[in-house]
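One chain of protein is taken out of this complex; the other chains stay put.
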Amino acid sequence: MTDDLRPDEQATDHVDGGPVPGIPPDQSEWDDSLPIQSPWRIAWRRFKRHRLAFGGLIFVIILVAIAILAPILAPQDPNVVDVSASRNPPSADHLLGTDSAGRDVLSRLIFGSRVSLTVGVAAALSAAGLGTLLGLLAGVAGGWIDAIIMRVVDVFLSFPSLMLILLLVAVLGPSVVTIIVVIAFFEWPTACRIVRQMALSIKEQDFVLAARATGSSRWRIMRKHVAPGVLSPLTVVATLLSAGAILLEAALSFLGLGVKQPQASWGGMLEEAQSLTILKEMPWLWIPPGAIIALTVLAINFIGDGLRDALDPRQQM
Amino acid sequence: MDSQTTPTGEPLLSVRNLSTTFSTETGLVQAVRNVSWELYPGEILGVVGESGSGKSVTMASIMGVVPKPAGKVSGDSVMFEGRDLLKLPPREMRKIRGREITMIFQDPMTAFNPVKTIGHQIAEAIRVHDRRVSRKAARARSIELLASVGVPSPEARYSQFPHEYSGGMRQRAMIAMAIANGPKLIIADEPTTALDVTIQAQVLDVLKLIQAETGAATILITHDLGLISEMSDRVLVMYAGKVVESSDVFSVFGNPQHPYTLGLLASLPRIDTRLDSLLSIPGQPPSLTSPPPGCAFHPRCELSRGRSECWTAEPPLVQIAGPTDHTTACHFFTEMDTEAGRVSAMLGVDVRSKAES
Partner (left out) sequence: MLRYLIRRLMIAIPVLFGILFMSFMFTRLLPGDPLLMMMSVEEFSATDEYMEQRRSDLGLDKPVPVQYVVWVGEVFQGNLGTSFHRRAPVTELIWDRLGPTALLTGTGILLALIIGIPIGVMAAVRQNSWFDYFSATGSMLAISIPNFFLGLMAIFIFSLQLRWLPTGGLRTLGMEPSLGDSLKHLIMPAGVLSAVLIGPYVRYTRQSMLDVLRQDHITTATAKGVRGRSIVIFHGLRNALIPLTTVIAIQIPALLAGTVIIETIFSWPGMGQLVLEAIRRRDYPIIIGVVLFSAVLVMIFNLIADLLAAILDPRIRL
């Protein structure tokens, strides 16, 4: 027996001594031999079968296109104030009517997608990035570093993050960048927990133990084995984080602490509906932005669900 | 055991053309394919085969515990004391499960609910079938049962949780639960596989004792040929969801009439053979989504030697002429004596005679 035998070859080399007939893995001609496919390809195939997730993906793609092409698609300038045309119901000129300042609701809706999508993507990526970094550190380093990071996570998760986000935005002044930074600062612990969990379980797997036995350094193991392994659950988490971030931004804007007026944002458009008159008499002012937030978040959540099923059917939240 | 070699009288259980399929992501799995067999009162029937041969699924189908909706059971009938279990309404079936037919599972750790006491779970088995039994009476009876299977200080053990029991103790408790309602049939699915070797023997002794005491017919599912030869009266060999050979234990081990049975015997290590001369069956169990055409065993069969019958025609289960009730599903079983001789010569020991030890 030579030294460079791979472990799996060694296993087939000896005759099984147990009561079960030892059966060497021989190519059975009746086995459907599947062509070897990359895991991402298989995942894509599974994802496509998830109809709601696929629908969600198409919805988001369309939304991104609308956000990019907003200046071309919008029938009017979203910020032009026309007091004479205040609170007009939908008409040929203004398909979704006008708001209290006489601005075109449809145009504001189209431009509002930019804020929601920017916040959704940027906040989720930063939160996931920060969470991954700390999660990997905790999971791979272990010991007291792990203990400290996890206690910090516990502390962050104890706070109702909306209150702190509101506070910080109020102090720092509302802007898209502030909102992104603040959301990322309070939403990273979810990603951190999941990445740590994955890192821990990967660390215990045989191929990693083998790598460690052959003298690979901790950080090499992390780069080569653990980091790729956490990628698939991380995609799911990032997706769900972005749905959460969009909801948070909408809530902030709804409370008047989001992006600065007159910039259009969906949550901000709903702010006016806190007045009962508008709520009752002018549904065109608040139903479309509310519905579009719900649809966007729903679409992203469906994508997250589809990704979870596609990447690992047994993976839970 | 002696009186059982040629069973007579009415069978307790009679399975007719039973099939079970599972729909999975990769296609329809034909776990059990058209099997028929009988079980007579008081006998011990050993069912042997590789994992995936359909042993356990057959029993689950009889008990009506095949996971739904993925699993689907069909067939002519499963007659148990004059009732067709396949056509019994769920309510009636429930009365049979756990009272007239009971099961002992492979892994006693997972087979008990981890958050309820062992005693509670045994008492539940009693009270589920007879609401008139008071909680107190069920408790007393459960403690009695625990004592009868050799669980020490059963009084205290009654209120312990599964994780507080050792593996062997858990399996004893499982046996106690299985005999709680005086069953007519006990199905033991690999009852000792999950246990340490030293514990295995003890649990088997308990099982034998209980079987002798209660006289319940027993189906013993295992891949351990040694266990079969030691415990059972008759043997059923299953391969790829089908019965390929059946007879009394002496005929099957002493005069195997199917190349798969012979292969199993040849791969069994014995004290008088050298380990390196063990033969293993080449290849691996076939896919049950698309079983090989003809005889399912033919891709791995030494006897087939590429003859076309093997992959064009499915061999029927036929009766072999002789004093015993011996059936086999092989086109060329008449060549089995020569084949057994050849294999024995290769191993330097007669594989046929050894299993009776």
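By written order: A and B. Residues from 1 in each chain.
Note that in this section a contact is a pair of C-beta atoms (placed from the backbone, for glycine too) under 8 Å apart; a residue touches a chain by one contact, two chains touch by 3 or more.
It should be emphasised that the depicted structure is a prediction, and the values quoted were computed from it without experimental measurement.
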{"item": "Sole contact to the chain not displayed, among A:A101, A:A141, A:L166 or A:V181", "value": "A:L166"}
{"item": "Touching residue (missing chain; options B:V78, B:A125 or B:V351)", "value": "B:A125"}
{"item": "Residue of A:L52, A:L133, A:V181 or A:A211 touching the missing chain in the full complex", "value": "A:L52"}
{"item": "Residues in chain A touching the chain absent from view", "value": "52, 151-152, 154-155, 157-164, 166-167, 170-171, 243, 247, 250-251, 254-257, 267, 270, 273-274, 276, 279-280, 283, 286, 290-291, 293-294, 297-298, 301-302, 305, 316-317"}
{"item": "Positions on chain B where the hidden chain makes contact", "value": "60, 63, 65, 69, 90, 94-99, 102-103, 105, 107, 110-116, 121, 124-125, 128-129, 161, 163, 177"}
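Here is the rule we go by: only the chains that are shown with their structure count from here on.
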{"item": "Between chain A and chain B, centroid-to-centroid distance (C-alpha), Å", "value": "50"}
